[in-house]
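This is the structure, below, for whatever I ask next.
All protein chains but one are shown at their positions in the complex.
What follows is chain A.
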Amino acid sequence: MGIYLEMFITFFKIGCLAFGGGYAVIAILQKEVVELKQWVTNDELTDIMAISQTLPGIIFVNSATMIGYRKKGLLGATVATITSCLPTFLLILLLTFVIWGFTDNPIVHKAFIGILLGVTALILNSVKKTWKTAVKHYSDVILALLSAALMLFTNINVVIVLLLLAALGFAKNIYFLKKEEKQHVNAH
């Protein structure tokens, strides 16, 4: 029982500290689960973060689940996942409840417009970062532009656009893979 309580406390703490996403969260995990608790090694954490980013879903949940699972199987994964999300769950409901009445105030309203444009800048920044890992070939540029055009300028459901683009990207990668194999065979 002791280990689960320890996991509960550690992941709750991580959930409370996980501001800013991405790199900030990696630093917190490094300190809490690698250095302090030694539940995973630094190499394992690097692997975990890399896989978390490729899987669908919430990156933070992916990494908490994987760490919990390595340490204590399915139950460990469940404890890690639920407790790491608990602070966010409680705080957003509480804060929304407290702040909501003020959001119609003109000054608060203007501050919110400013914050949302700040978030827009943060999103543009992650466009730049994603571009670096997503675009390896001119065909990727075409897929990215097609995706943007369909999502911004048409009313096609976003799920359908994503599935279509995923299928195109998959087919394209398989095509290049086969082509490469063929060249490899011819070279011999």
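Basically, contacts are C-beta pairs under 8 Å (C-beta built on N, C-alpha and C of every residue); 3 or more make two chains touch, one makes a residue touch a chain; residues count from 1.
Definition applied: contacts and distances are computed from a predicted model.
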Listed names "NADH dehydrogenase", "Sugar ABC transporter permease", "Cell division protein FtsX" or "Putative chromate transport protein", with the criterion being the UniProt name of the chain not displayed: "Putative chromate transport protein"
Contact footprint on chain A, counting only the chain that is left out: 15-22, 24, 47, 51-63, 65-66, 69-70, 74, 77-78, 81, 84-85, 87-89, 91-93, 95-96, 99-100, 103, 107, 110-128, 130-131, 133-136, 140-141, 143-144, 146-152, 157-159, 161-163, 165-166, 168-174, 177
